[in-house]
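Below is one structure, written out as structure tokens; the observations come after it.
For subunit A:
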Amino acid sequence: MSPSFGRGAMTNSWQDMMNSECFLIAGSNCAENHPIAMKWVNRAKAKGAKIIVVDPRFTRTAAKADIFAQIRPGTDIAYLGAMINYYIQNKLYDETYVLNLTNALLKVSKDFKFEDGLFSGFNSEKKKYDYASWAYQLDENNKPVKADSLDDPDCVFQLLKKHFSRYTFDVAEKITGIPADKIKLIADTFAAAKPGNIFYALGMTQHTTGVQGIRCYAIIQLLLGNVGKAGGGIQALRGEPNVQGSTDMANLNANLPGYLPYPTNAQVTLHDFAVKNGSVQHKPMVALLKAWFGKNATPENDYGYGWLPKNNPDNMPVQSQFFNWMEKGQFKMLFNWGSNSTVSIPDRKMVARGLSKLEMLVVADIFNTETAQFWREPGIDTKSIKTEVIFLPAAFVYEKAGTMTNSSRLVQWKERALEPLNGCLPDLDMIDLIFKKMRELYAGSTDPKDEPILKANWDYDHDGEASALKVLQELNGYDDNTGQLTASLADYLNAPIGTVSTGCWIYAGVTPPGKNLADRRDNADPTGLGLNKEYAFAWPGNIRVLYNRASCDANGQPIDEKRKLIWWDAAAGTWTGNDGPDVVDKKKGPDTPEGKQAFRMNPEGVGRLFTASYTSGVSSSPVPADSIAAVPVRGAGMTVDGPMPEFYEPIESPTNNLLHPKVQNNPCAKIVSTEFGDPKDYPYVLTTYGVCEHFCAGAITRNIPFLNEVMPEPFAEISKNLGKKLGIKDGDRVEISSIRGKLTVHALVTDRIQTLKINGKDTETIGMPWSWGFASLNPGPSTNNVTMNACDPGAGTPEYKCCLVNARRA
Partner candidate 1 sequence: MMTKKKVFVDTSLCTGCKACSVACKAWNDLEAEKTQLITSYQSQASTTYNTWTYISMHEKYENGKMEWLMFKHQCYHCAEPSCLKACPVQAIYKTESGYTLIDHEKCIGCGYCVANCPWSVPKTNPELKKTFKCTGCIDRVENGIKPACVYTCQPGALHFGEPAEIEALAQTRLAEVKKDHPKAQLYGDNAMGGTTYLYLLLEDPEFYGLPVNPTVSSSLVVWKDWVQPYGIWLIPLAAAAAVGSFFTTRIINNANKSKGGDLHA
Partner candidate 2 sequence: MLKERVLRFSGSARFAHWGHTITFLVLLFTGLTLFTPALGRVLTPLFGSHVTASSIHKVMAVFFTIIPLIALVINFKGFVEWWKDVFSFGANDIKFLMVFPLEFFGFHVEIPPQSKFNGGEKMNSVVTTTSCVLLALSGYVMWFKDAFPAGLVQWCYPIHGICMILATCMVCMHAYLGSFHPGSGESFWGMWKGTVRSDWAAHHHAKWYNEVTKS
């Protein structure tokens, strides 16, 4: 979503779902994995909203759908492409929105090409694209050239039209298995009922084409004018209660907190960093360095920029690649916090191989997880493992204070409800103790490499323990002049560079002096739109619906009378409204260039149908060494595997790519597994998922007897046709095998999975939950024995959702 809209976050909120007229739930099984969503979806449905569910199997969410379509796993882009094509061909798009709030009119470089499944600029050796040809035609002020109409052959809109013209309903049917008339019905239903809302979760991201699938959603929502409106948008339903928070804090290795680009080894000075990433990243970087190094961060020492380790872009493994690197001896030690990789990594046997080569493994968890005792797994030669394993017993969620940031960017504070038992500690206290001890050990060192540890600003003590509130206040930031907490996001934005600190600039304003806005619990909702402005704090600046400028017309007045979010108050000369206005400057009206921008985090200020390579502002070359002002302003987020989505088959697929047989898979995909199955030996498509009753790798839930009672064992769901073919009855045991491994589970023979007709051939799907492992109160075989490890090139998410398997009665 970041390359499309500017921010990598769910656009609306949970409560806002009740404002929708139509839902496309595809890649999310929210009834099971985000039960809270159904509270609001059900309310919308009671008011007449339609629910469309597209999924490889009939889920508990599908049970509530008006339209259900069973899709072959990993083929979403084919039917979504057909929807885009249909909307463009039949002019079902919102023309005003497309013209004013997207980059449809911007002209793209004539060098851009798409041929035989590849975009221009592909380097087959590195399996990477060079973005140079994905650029706009620029004028003398470095601004993209705007076409006069959508008919201009160079404009984004025409490129989009041409690109997706190959995606007819019939082609989509052959690829996905969804009947053409049903795809048309979905397209018509979704276009007719506005605002339409799209939900996705891991069902969409866990593919080698994950990011591009979500790009399809962005294009659909921009074409239909559904972004920035109450009841519209795209909801990324996060897999864990604090995944948004951990992503905000940079759990991806290319980021720093607040989505700052991580400095690479080519960016030696702060100035290099600013030149590369734009001046908008300069200030938050300085503020971050000031938060991390306190008084030691000065203009003279580049605010301690040199103390940050730098990334080598050619050498950056994503999590599922770590274990292969460990096996090769790249890592000596692993701190494992809140992750159970032994169960959760696809093609999981590589995890134990990797962990076995470490000198030390530290696991902090509330239960003795499979990862913490990987050497105990049956079949592993324990004697040959030299890894020293240390287990740190962690406090449970209710035994520690702190915040959790949910999918809708809502930063929610909670107090400790219980004292931790038996010496268990909150994670924060563990890290605090470890850091202090390390600093003690490094004391007096003059080695430059030890400087970051000795110079770090580290003071979270409060009443003898580390205070989570002090951490949150560090994220909020301080004003140097007054020594006070920064009062609001605006105060941070208005302060001169180098006078404010913030540990995560998007959190600025969460704890103004004397207050903790994340701790607010007033759920009053005077508008009835579910904005709940006085409940906790949503970043940025307590905005509940992102890009809400798009809900207003050219005069800055709400388009939808029933769903008024913000408006331009001409008399007062300011943007105001029920929600916090997501505008460049509250004082700049709809007649100014800034006041027209609905997507202010994009360098173009508009939503991106085509993710062009573009950096706004004028770069003077050579850059004067003493000046920051002349560097470019803002770079665009990129999709590394193409500026427009393209359908590629999953890495393991039962059929050939119908659109371009020579380029079967995503050419940029990161391949981690070493063995791949042939459809002749492994004819069935396996898709994996979680169930409502267990959470992720099950480390917690498999130790809760109540939850083991309601979901006692893993299973494989197969169609009745396949059941008949293999002689498997409901309740029998079935062995599922791939080239990488196998497991035996309970068979559910059900009508909820049907045989699909793919390119003229009957194709069977098998569904399996993956939350079991060899330890816990209720052990069970791990589905990740058989899954395949190949990742999306942009997000690094492995393709858990499709691989090839065989099945037989056990």
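For the reader, a short list of remarks on this structure follows.
To be clear about the criterion, a residue touches a chain if its C-beta (ideal position, glycine included) is under 8 Å from a C-beta of that chain, and two chains touch if they have at least 3 such contacts; residues count from 1.
On how the list was made: all candidates are chains of the complex that A comes from, given by their letters.
Everything numeric in this text was worked out from a predicted model, so none of it was measured.
Here subunit A is displayed by itself, and among the listed chains 1 or 2 from the same complex, it touches 1. Only residues 31-32, 35-36, 38-39, 42-43, 46, 58, 60-64, 66, 68, 691-693, 705-713, 715, 730-731, 746, 748, 750-752 of subunit A touch candidate 1 when the two sit together in their complex.
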